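Every protein chain but one is kept in place in this view of the complex.
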Amino acid sequence: MFGKVSFTEKPQLRQPILIEGLPGIGYVANIVALHLISELKAKKFCEIFSPSFQAFSLISREGGIRYPINELYYGSPNAADKDLIILFGNSQGGDPKGQHHLCNQILDIAENLGCRFVVTIGGLRRDLAPAESKVFCAATDMKTIRAAEEQGAQVMQGQIYGVAGLLLGLAKLRKLTGLCILSETLGLFADVAAARSALQFMCKFLGLNVDYSRLDQAVEINKRILGSFSEPLPPEKRRYPTAI
Amino acid sequence: MFGKVSFTEKPQLRQPILIEGLPGIGYVANIVALHLISELKAKKFCEIFSPSFQAFSLISREGGIRYPINELYYGSPNAADKDLIILFGNSQGGDPKGQHHLCNQILDIAENLGCRFVVTIGGLRRDLAPAESKVFCAATDMKTIRAAEEQGAQVMQGQIYGVAGLLLGLAKLRKLTGLCILSETLGLFADVAAARSALQFMCKFLGLNVDYSRLDQAVEINKRILGSFSEPLPPEKRRYPTAI
Amino acid sequence: MFGKVSFTEKPQLRQPILIEGLPGIGYVANIVALHLISELKAKKFCEIFSPSFQAFSLISREGGIRYPINELYYGSPNAADKDLIILFGNSQGGDPKGQHHLCNQILDIAENLGCRFVVTIGGLRRDLAPAESKVFCAATDMKTIRAAEEQGAQVMQGQIYGVAGLLLGLAKLRKLTGLCILSETLGLFADVAAARSALQFMCKFLGLNVDYSRLDQAVEINKRILGSFSEPLPPEKRRYPTAI
Partner (left out) sequence: MFGKVSFTEKPQLRQPILIEGLPGIGYVANIVALHLISELKAKKFCEIFSPSFQAFSLISREGGIRYPINELYYGSPNAADKDLIILFGNSQGGDPKGQHHLCNQILDIAENLGCRFVVTIGGLRRDLAPAESKVFCAATDMKTIRAAEEQGAQVMQGQIYGVAGLLLGLAKLRKLTGLCILSETLGLFADVAAARSALQFMCKFLGLNVDYSRLDQAVEINKRILGSFSEPLPPEKRRYPTAI
């Protein structure tokens, strides 16, 4: 019980891309991952339980408690020749060593399924509310950076703390390629507008055909959303605007 | 000496319910557990010593030092068909990993004794003193949430840090059921009024017949109470208002 | 090199008393230990090196660097039938788990040498400079508390963080007896006045015949003292006021 990786399935995937969606600044990655899981009717195949997580539990909107967990889903975007592995969860590592341990666990699983490209997502905190959330990027290689710039991203400078930074860094260490997408946000709440910027950019970048009109509706239910993050409903029950 | 679980007895218990009473916001859980131990003349059967605890010692009102410890008691409420396992102590885990370790130790013991239901208790911090401490709840399942709502609790939202959150979350991970009871408090001192709200709610919810009139008297000795938390007198010596 | 307990001697001691003198609030314990080592011409017999220490080095007044270390000395007070084990050093544990590990290492060594009584020393932080530093105490048992009260100490309330608290708590867990001596201090610098109160009280309590006139002189060199803590001169070279 002191840490377990539990598979319900070992899926056969086509050149899968790992998309990181753990909670962080403005919950940008979390919203993007939740929307993708819902839109692609992605299927959960793996759960990670670990003493490396933060020492808390979360509560769903209905009052249901949810232990710290990371989950991996897979899904196939329409008309794409690649599958997605979506990392969703309610906790990052509880301390620096726990972050390293968690990131390496996730990369082990993804590599094992043939993943060679990793996308991490995060919020880029701003003191003033941005008129619209611009997207910044960093990547494992110049080719990916150039491609991101062509899609309108600006180049990020500095340091990226937490799983959005470390997961991509450790991916590079394993000779994987990948991109970090950061979206401007006040970071004070679950920022669906920032998530939309990140999602739109990612879909364009990866050539995904994902409907995000329902994410737009989600802006209004911003304040109600935090609870439901912790306990994602099964895909068949998720309907906007009530479910998210 | 670097961590030990020490049993004085392996009690035979009837469908026992674990009640968490470690120190936290407003010492709500600690007061409730101490009162229950006193009223039920509960018997200590297990002590947990661990390097996962915080790095301090506590002092009783008389100046007696007390190492970090968690203790498990069992007791039988009048006219109930269930026994209680009461977790009392003076320390939570000292860091996130220590919290995970401690919670799993406690659940291992409780499960081993046949426990299938867990109650955690905590304070819900407010900036203004509440007229009376309202009770909020979260639970492992909708049936328990509904039952708590029927008894007057409101549904909690957000995150619950520390053992009150993590213990219930990890209980759910083990397929146990359970309830978290949070009582509003300023959290600046040992808040007996908040503890009374939590205790009254818990007794109603569990169908316990516990006298809490003596807890009412304890309001006046609020400021004197903190020291004696750390060194519980044996039940036969505890008399209100001098003992608590 | 990743942690080592190194003995230069395994002394034969008469019912030795362990006296804790690690750096803490106002450097009270550190000053007391350093003075005792000097006055008793105590002899170092053990060095502890550990990755549990804080991540720093200290600099002596002359610029000499000093790795994190704990040292154990033994000495025989005049006309006493008991020997002293004096714990001196420049670092406590770097995190809660490190504190537990360090305290247990020290108690293992002391018990092994026949120690059954432990004295820990600390500063009790006050916001206003006390006219004179009053001494507060906590102990493992009521007999020791009463004896300390008879010598003029007041009973401490609350919690004692760090090695002064944890070491005594873990000593009690091992069925040792002992006393914690806390002396009021602003805690802003090496407080020799607070150290003198603690030292005078300890000598009276333990029946030690130690000259502390030279500690009095040390008040004037308060500001110069911090550096030399980190690199204790061998006893034969320590002469007040130049050496301390």
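A, B and C label the chains in the order they appear, each numbered from 1.
Please note the rule applied: a contact is a pair of C-beta atoms (placed from the backbone, for glycine too) under 8 Å apart; a residue touches a chain by one contact, two chains touch by 3 or more.
Values in this document were obtained by computation on a predicted structure and should not be read as measured data.
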| item | value |
| --- | --- |
| Contact list for the unshown chain, restricted to visible chains | A, C |
| Candidates C:K43, C:R66, C:R116 or C:K134 - the one touching the absent chain | C:R66 |
| Where the unshown chain meets chain A, residue by residue | 93, 95-97, 99-101, 104, 107-108, 137-142, 145, 148, 155-163, 165-166, 168-170, 172-174, 178, 180 |
| Absent-chain interface as seen on chain C, which is shown | 1-2, 49, 51-59, 61-68, 94-95, 98, 226-227, 230 |
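As a convention for this text, only the chains that are shown with their structure count from here on.
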| item | value |
| --- | --- |
| Overall pattern in which the protein chains touch one another (line/ring/star/complete/other) | line |
| Identity of the most central chain, Cα criterion | B |
| Turning angle required so that chain A lies on chain B, C-alpha fit (0 to 180°, nearest 5) | 90 |
| Averaged-CA centre spacing for the pair chain B and chain A, given as whole angstrom | 36 |
| Separation of chain A from chain C, taking each centre as the mean of its C-alpha atoms, in whole Å | 51 |
| Numbers and ranges of chain C residues touching at least 2 other chains | none |
